[in-house]
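All remarks here apply to the structure that follows.
Partial view: only certain chains, each at its native spot in the assembly.
By letter and in written order, the chains are A and B; residue numbering begins at 1 in each of them.
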Amino acid sequence: MISFENDYSTGAHPLILEALAATNFEPTPGYGTDRFCASAAERIREACEAPEADVFFLAGGTQTNAVVLSALLAGHEGVVAAETGHIAVHEAGAIEATGHKVITLPEHDGKLDAAELEACLETFYADDTHDHMVFPGAAFIAHPTELGTLYSLAELEALSAVCHRFDMPLYLDGARLGYGLAAPAADVTLPDIARLADVFYIGGTKCGALCGEAVVFPCGNMPKHFLTHVKQHGALMAKGRLLGIQFDTLFTDERYESIARNALERAEDLKSVLAAAGCTFWRDSPTNQQYIVMENAQMAALSEHVRFSFWERFDDTRTVIRFVTSWSTTPEDIAALKTALEAIS
Amino acid sequence: MISFENDYSTGAHPLILEALAATNFEPTPGYGTDRFCASAAERIREACEAPEADVFFLAGGTQTNAVVLSALLAGHEGVVAAETGHIAVHEAGAIEATGHKVITLPEHDGKLDAAELEACLETFYADDTHDHMVFPGAAFIAHPTELGTLYSLAELEALSAVCHRFDMPLYLDGARLGYGLAAPAADVTLPDIARLADVFYIGGTKCGALCGEAVVFPCGNMPKHFLTHVKQHGALMAKGRLLGIQFDTLFTDERYESIARNALERAEDLKSVLAAAGCTFWRDSPTNQQYIVMENAQMAALSEHVRFSFWERFDDTRTVIRFVTSWSTTPEDIAALKTALEAIS
């Protein structure tokens, strides 16, 4: 059955598998000290225009958020996020399990608002009783957000300024960063992010890798003994080469961009097909995640032909469902969806 | 340069890469709910002769130890291990980071002694003050141990009996389980382990996989909501298929055994070559890790030709070094080592 369920339902970009096979018998030292990790890190530094950057490879997004944030935060600090933030909702309390509170602010199309963040920080420090409260120690944003939306460069600059005014690192979760960078609507580049965020990660798992996220500390500001911290959290891969080879491949010949471009072109096709079928869009999304509101009976019928994901109940008779494109979505998949939609209408 | 540095310095068994490529475009649901994980779990249940077993796939050994032990232990409990246990020494405090103490007992060739464990537990419960102490809540052993040694069936049965007398789960770390099962000296089988341990993991990373460990709860005794627990620890792979495909391949056509057998045959060759070169063995090891004591000058000379690993300082002029064979060690590697040893003698 064709699937638009998510952007991690197929394997990896074929060139990644080729690279794994081509280097398979070469022995390398473990734990990320191999030449592939070194090369991948160098390519990422170049792409970020951040020659001083420290780059560390981890296996998955929740792991990365928990490992990085717990390294950034002091014991009395928590992290501020939009109420829809992945760490606030869908990571099973991974941040709290490291002892830190996720402090939530309202979401605006999935985004944290710089003015609201500033007001929250001003109130916090103005209030005499804040010594009995969790200190805001970092800000978390996702780009694209969990709703597929994007920060504008102006919004990102404003957030960065507020964070720095309060001496607080800005952390950007780039699980789907490729799709955010390649979106036609985007005005934020990778060097912009490296300039404005204090730490961020470039997502691999959802952008064509088998697994893997590249954490970037753009100013060489990786915390001391970060490797030991990673090890302690069970996140240090023995065969670090698995991550290095994948990111080395993704950052060769602008492959990370081309993977994302394919997903976004298919997303445009998807939008057209959904619109043509008379579907109601739940929110406007400029990236590879598209949300529609569908009658429950129609949804059940469609699910016989196509895999998509349940997002949330809309009302008694309708549901929000999500369609996602990826590196591996083909025009044929879109055509098959079109047929399926026609069949149920 | 040829490498005997460890059993995770090359990629994966070629059939694993083939399987990844062959299934690459098939979309599957995420988080380990795919058909590959289901098939791998079924094959593992068969190999363990444990039809009721729950099987869960994780990415690495330290992660597995921390995730499983923190799920087993109550807040007031710690885990008992030999003082050389991996969790006690080389996991950067991963168990303590989940809030639990590692209670150590003396090691005997890297092993925990059943009689000593029993005496420790009897003393603990006899002592009036134990309410102010960490309760022993599980026992940890590795098979093979961190020194390459093996438990006999009698030793394992004794440990299992002591644990069950005190209503305490026995957890077996099988990072190198393949080598333990295939060793000519071994009298412990996989079904024995499934019968005697309450939880154990079958190591993939060090036995031919790119990454991955298969946790087995042989009596269907996986803790409730274990998936959420795994997610909370950042250990739930989005593309669970990566783990499922690998273990499905490893447990097809007795590949897990044949991989180990190759490593052990090469280990026998290695022993002969080291003995022929007049090397002093530090400890007798029946598996794929061999330890010798070498003069520092000779060690430096050898390191120009061959990669091995530093184990520990022996005295002012000598060092313990370790040679490890794996699925990918060839007779040619052994021959090259022989030449290198001759060159430095």
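Quick note on the criterion: a residue touches a chain if its C-beta (ideal position, glycine included) is under 8 Å from a C-beta of that chain, and two chains touch if they have at least 3 such contacts.
Here the structure is a predicted model, which means the values were calculated and not measured.
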item	value
Whole-assembly copy number, given 2 chains displayed	4
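Going forward, only the chains that are shown with their structure count from here on.
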item	value
Between subunit A and subunit B, centroid-to-centroid distance (C-alpha), Å	33
Partner subunit B, residues of subunit A touching it in the complex	1-3, 5-6, 8-12, 14, 17, 20-21, 23-30, 59-67, 91-94, 97, 205-206, 210-211, 228-229, 231-239, 241-242, 307, 328
